[in-house]
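All protein chains but one are shown in place.
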Amino acid sequence: MRFQTRTSPHMVPGHSVGHLMRQVLYALIPGTLAMAWFFGWGVLVNVVLSVLFAVMFEALMVTLRRRPVGVTLGDSSAVLAGWLFALAIPPLTPVWVLLVGTGFAIVVAKHLYGGLGYNPFNPAMVGYVVVLVSFPRELSLWPSPQGLMEGPFTLWQTLQTTLTGRLPEGLDWDAITRASPLDMMRESLISGQTVHEITRSPVFGSFSQTEWEWAGNLFLLGGIWLMYRRVITWHIPMSMLLSLATIAGVFWVIDPDQFASPAFHVFSGAAIIGAFFIATDPVSAATTPLGRVLFGIGIGILVYVIRTWGGYPDGVAFAVLLMNMVAPTLDHYTRPRIFGHSGDGRG
Amino acid sequence: MITSGYADIIREGLWTNNPGLVQLLGLCPLLAISGTVINALGLGLATIATLLISNTLVSLLREHVRPEIRIPVYVLIIASAVTAIELVMNAWFHGLFLVLGIFIPLIVTNCAIIGRAEAFASRNSVPRAALDGLAMGVGFTGVLVTIGALREIVGQGSLLDNAQLLFGEWGRDLRIEIFPQEHGFLLALLPPGAFLAMGLLIAVKNLIDARLEARPIAAPAAAPETAPTQS
Amino acid sequence: MEYALILVSTILVNNFVLVKFLGLCPFMGVSRKVETATGMGLATTFVLTLSAVSSYVINEYLLTPLGLEYLRTIAFILVIAAVVQFTEMVVHKTSPLLYNVLGIFLPLITTNCAVLGVALLNVQEAHGFVESALYGFGAAIGFSIVLILFSAIRERIAAADVPVPFRGSAIAMITAGLMSLGFMGFSGLLRL
Amino acid sequence: MQLHHFHGGLKLADHKAESTTRPLLTLGVPKFLYVPLSQHIGAQTECAVRAGDRVAKGQRIGRAKDYICANVHAPTSGWIRGIVEHPVPHPSGLSAPCIKLETDGRDQWGDDRMEPWRDWRERDPRSLRERVRDAGIVGMGGAAFPTAVKLNPRPGKRIHTLVVNGAECEPYISCDDILMRTYPEAVLEGARIVAHMIGAEHVLFAVEDNKPEALRALTDALPSGEQDFIRIVSIPSVYPAGGERQLIKVLTGREVPSAGLPADLGMVCHNTGTLKAIREAVVAGQPLISRIVTVTGPGIREPRNVEALIGTPFADLVAAVGGYTPDVDRLVMGGPMMGFAVGDDAVPIIKGTNCLLATRPQDATQPGPVMPCIRCGECTRVCPANLLPQQMYWFAKSKDFDTIQDYGLFDCIECGCCALVCPSNIPLVQYYRFAKQEIWERERERQKADLARERFEFRQQRQEREEHEKAERLARKKAALGKKDSEAADKKAAIEDAIERARAKKAAQSSEERSSKDRERADG
Amino acid sequence: MLNAILAIAGLALVFGLILGYSAQRFRVEGDPIADQVNNLLPQTQCGQCSYAGCRPYAEAIAAGEADINRCPPGGEATVLALADLLGRDPKPLEVEEKDKAVAVIDEQTCIGCTLCIQACPVDAIVGAAKQMHTVIESECTGCELCLEPCPVDCIEMAPLERSLQDWRWSQPAPSPIERPREARQKATEEHRESA
Partner (left out) sequence: MARLVVRDVVITTLLLGLFAAIGTAVVAWVHAATEARIAENRLQMTRTRVTQVLEGLDYDNDPVTDYHRVSDDRLGGEDLPVWIARRGTEVVGVALSAIAPDGYSGDIHLLVGIDRTGTVRGVRITQHRETPGLGDDIEVERSDWIHDFRGRSLGDPPIERWRVRRDGGVFDQFTGATVTPRAVVRAVRNALLYFEANSEELLALPPPEEDEVLIIDPAVPEIPDHVTPTERLPEAEPPGELLQ
């Protein structure tokens, strides 16, 4: 009797790449819904359109490179990249911004390097940073939550705004937008207010603006679930949040009027989603355990530096890209001690 | 290389051994000064002039220079030429001079120039060296202007903006607006845009080369390929 | 504090390679392997600091008193070539081992525009002696850091399934572009 | 006893109950046996019989001609029907020389059967080792390394502990389990013999805690007076706790140095099956001619352990346990983690065959889509050698063989943990095997190139010298001629002389050049 | 103007001194690169690179005159190693890589002319004039240089025999999504053929 030959092991593997990616997608759902609840249909429109575009670009590139389309799309990584990109940009962003962003993410950051597994930079963050530096106006317009809930922003109007880039009649950007907590902190500090005065504003919850806090909490939940499912390890999220909180804490203790509290930093902007969903992108992060810890610490510090002294209100995307840059070097120098070797792992 | 004819020299400079795309030399000005066509052209012309002068002089002197001071002498020649050009630009193209800034004196360290002096001019006759300088310079400028055009169009929707800096007041009318500036894709004007444009250009060149190479080979290769399927 | 700012500024905010576009040829040329990149970084750091200082001295005590500012470029490039030569000599003499590592990179440094660029920028920004030295040192460290990071990334993408026309220098350029995109995050840091 | 941990490892469903519920089955003598000449690590065994020879059970039919080599014996009596190329259990699926033995069913021992040594305690370790060597015993834990070599103490290395490896950590395999349950005394006696041979003061007998019956049987069989000498240790079942290095780490907390051997820590590790084989060789005078094989897996109708003669085709074993289930598609020799799939069930049992595993498509990795590595780090988490499998994969793929060695390729024990957990389904272990072999190959090529260079340079020198000498000879001849001969000859000689001189000068020059170069090299 | 000339010329003089001195003091001798390159070449001495042996080819590479992809016996491995050493981009081999083989002399036909002995660059053929010759298998590099001179064509190249010991794991095929369509089709065809 003849049998097929294959190399060991001969057991059913635990999971597949697509499986992994889909778990991340599930984990994103609660946070995404919370954001949609507070910021309106725009969030969902963004997600749907970005995912659509991302998958489209992926299919396009795979076809151009004459690789199997089915297998590639089956891994869902493009869906995830599109989704994360969508969460980074404000709702009601015009459709061309989505196109450019996802295009850069999938075409330049991913497929020019050979597609899944080869990109040294986080595709979604490349896409986000590209549109951030190219269309700063569109990217700084976060609608204010109350305005949307009270106002007449239906799904239809949202789509209209997104597709045309123009607001419906009678609405004005200045009227419907409100600074996000980080913007507010920055602006007010520039104009000489103290942290204390800023956080006393009625829209602030315990740490940050209430709706951001809620979205953050739900992303945190998703992240913890991912850790529990072992899709991600604790190294990056924990070290990143801890280092962010630590450095924020140090400055906060030094001068609480000028520097916001650690809790504010952790719960504002993209810190939580960044820690659990973005910095953990396995492809572009460091891969050794120690490397991952350093990677997370690096991101935490850079986020703080860019937020506090830099020219952009949030620094998560930049920090991730900057640390992506360092990751190969980190991997090179943080090899674990091999069994039976003394000292470090090299040689 | 020493035996190559004039046509080869030109082909080398413009395409096969293009300083920017193939040798990857002189990258700094190539990326820094390629925000607009006019800037690119201005620096390109200055570079052509320097290459011409330096290649000619080096070729003239090639038999009189001892090896141990070869490089320093070349550097001196280039530096003198560049300084003279810088002064001339400062006097007659002051606006352009200010825009190009530090990159005019930095022509001295444009690796393409000293590279040509060393690799070609020091081994070839004056006319050949001069032609090589011209070809390399034009090749370099070609890349510079292409990137400049690319970035200017994508970044601010115009072409030949600020042409007055190079051509005097009448140059203002040369500006071609393709779309209004506020729709520009800012990335193209920022540093990353320069790198990306350059990477794209190199890839396009590779693609063209591959096509060129594939064409003559494709015909004979087809025959043996079909043979086994028939049998 | 001011000195620290100079360092942060030259290393991160105004990184010579990724933001100011200086020293790109060696950045592209000597970044295939981490080892060689490290060697190049070391050599550049040494030469850049030394030449920043010496060109400061030449400018301050020779050119300015004589009113010969327009000869800066010539004078500086001579100084740089001399410094490179001098470094090569000293290294050769004192440490054959180091010479093996750095030797092949030293001649390349003469035509690294970062070196001349530092000398010229020092004059433009009216830096004093210590500032000039720090500026040169910071620029070189910034150069070395991105060079080493870049080479580690390039080692990785050497094995990647990059589309054929992009293999080699094209993808390297694009990588540099994405790195520079990351460095945009530092823009506006240090509100000078 | 204080136990320790090693990094990584996997908790796997053990699937051992399938084959341990039925008792050990002793298989009869099949019609034909195919005994491969090479069943072990090391040099190939030399055939000691010819076609047509009649052999007795236990007669040596293959002779070890090297230090690291093992004898082969006839598993039963019969006639040699030739040295044939027959498929052997090997990942390549290739055929190799096997001794084809037609059995006579009488199973008769010959006259030269080794004498049983019940008084082994009185015997000199060296003669015991000789016995082990004669009996052709190789490690039965998987690697099939000639046991006598391992038992031979190396100068300056005192062995104080014998580690008995009863872990049997791979899923499905239960031959050691059954062995320990069925013959606990024999195994213990084997341990005593080996300890005596190597002068060990302690025996650490490790059994994974998923084999309570074996543990009980051993404990019962161990006289209470000996409990200090032989310690039976129950260790947690974590794959690959049975790996020699991991086992020693678990038991003692010490790590066998990379590129070293357990002997560097004063230990030697043996599989329980090996101990039993040693005991049979010493006490019963029986060479290694049979072994226990677990025939199991979802592709087998009635999984159980079978004691079979070396050389019995797999198909016979399977038939003896009820045959295959209908949808079987893969037959593996060894366990699911480290075993290799064989293409044909005509291949025979060899000394290292511990398990036959038959699986159906749904039980094992399929040639489904292999994806690129996403650097998820799962492999790093489980690697018992604490390596970075994803990096090694990367370098193996790009054939960067220098770097991959820096990353510890040769510390990889090929346990397969990384490949099992890899979500991208990458055949990682195959990459490492490929890289290892490629590196060895390149090393050989390099040595060959060095040799060729030497010979080439030598030849060049010789040629120059010869030319030089020839020139001199000619010149001398010319000179002699010139004296006698006419002017014309003189003239001709003068011309040739000139040529000769030129040639000689050139030769001298180049040889001088070379020697100066040599000197430089020597200086440098 | 005079100031200017004096200042720069003065600088140049100092500089010239340093250079003139160091040029003599630290002259670099020999060509270490060629040696390193030579060490990577397979030393088959076959001349397929169009140079008269490995050493000349190594020197040509070191001088930047020859490409690194011209040694068929070295194959891909050598190209990669050279690319690594010299920091160049690896290129596909110019000629196809051949299977390793050794020369075998048909001892019945051999007339003992010694021509092959003279041709063999590594002295791998033994035999005296008018006597039968043999190839020392372990020393033959497979260069094929002995085939040409033999007047009776009694030398053949025999592929090295592969036994179980020589069997090696192959590099696993890359993931399907890393291969363009043509390559995938080819692979499946091969698979079908072998089945």
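A, B, C, D and E label the chains in the order they appear, each numbered from 1.
Here is the rule we use: a contact is a pair of C-beta atoms (placed from the backbone, for glycine too) under 8 Å apart; a residue touches a chain by one contact, two chains touch by 3 or more.
Here the structure is a predicted model, which is why all the values come from computation and not from measurement.
Peer 1: For the chain that does not appear here, which of the shown chains does it touch in the whole complex?
Peer 2: The chain that is not shown touches these displayed chains: A, B, C, E.
Peer 1: Using the touch definition from the top, which of B:T83, B:T109 or B:N206 touches the missing chain?
Peer 2: Candidates B:T83, B:T109 or B:N206; residue touching the omitted chain: B:T83.
Peer 1: Touching the hidden chain in the full complex, which residues of chain E are there? Just list them.
Peer 2: 1, 4-5, 7-13, 15-17, 19-21, 23-25, 27
Peer 1: Using the touch rule from the top, list residues of chain A that touch the missing partner.
Peer 2: 133-138, 140-141, 173-174, 177, 187, 190-192, 311
Peer 1: Hey, which chain C residues sit against the chain that's not shown?
Peer 2: Interface with the chain not displayed, on the chain C side: 14, 19-20, 70-71, 74, 78, 117, 120-121, 123-124, 126, 187-188, 191-192.
Note that in this section only the chains that are shown with their structure count from here on.
Peer 1: Which chains are shared contacts of chain A and chain C?
Peer 2: The shared contacts of chain A and chain C, listed by label, come to B, D, E.
Peer 1: Of all chains present, which has the mean Cα position farthest from that of chain D?
Peer 2: The chain farthest from chain D, judged by C-alpha centres, is B.
Peer 1: When the contacting C-beta pairs are counted for C-E and for A-E, which pair yields the higher total?
Peer 2: Looking at C-E and A-E side by side, C-E shows more C-beta contacts.
Peer 1: Hey, how far is the Cα centre of chain B from the one of chain C, in Å?
Peer 2: Measuring from centre to centre gives 22 Å for this pair.
Peer 1: Compute the distance, rounded to whole Å, between the mean C-alpha positions of chain C and chain D.
Peer 2: Result: the chain centres lie 54 Å from each other.
Peer 1: Can you tell me which residues of chain C touch two or more of the remaining chains?
Peer 2: If we look for residues of chain C contacting two or more partner chains, we find 71, 74, 78, 81, 156, 161, 166, 168, 171, 174, 178, 181, 183-184.
Peer 1: Note the residues in chain B that touch 2 or more other chains, in rising order.
Peer 2: Expected reply: 72, 76, 190, 192, 196.
Peer 1: Name the graph shape formed by the protein chains and their touching pairs; answer line, ring, star, complete or other.
Peer 2: Its topology fits none of the listed shapes; call it other.
Peer 1: Across the complex, what residues on chain B touch chain C?
Peer 2: Residues 24-32, 71-72, 75-76, 79-80, 82-83, 86-87, 102, 105-106, 108-111, 114-115, 190-196, 198-200, 202-204, 206-207, 210 of chain B touch chain C in their complex.
Peer 1: Spell out the part of chain D that touches chain C in their complex, as residue ranges.
Peer 2: 372, 394-395, 397-398, 400
Peer 1: Can you tell me which positions in chain B touch chain E when the two form their complex?
Peer 2: 67-69, 72, 76
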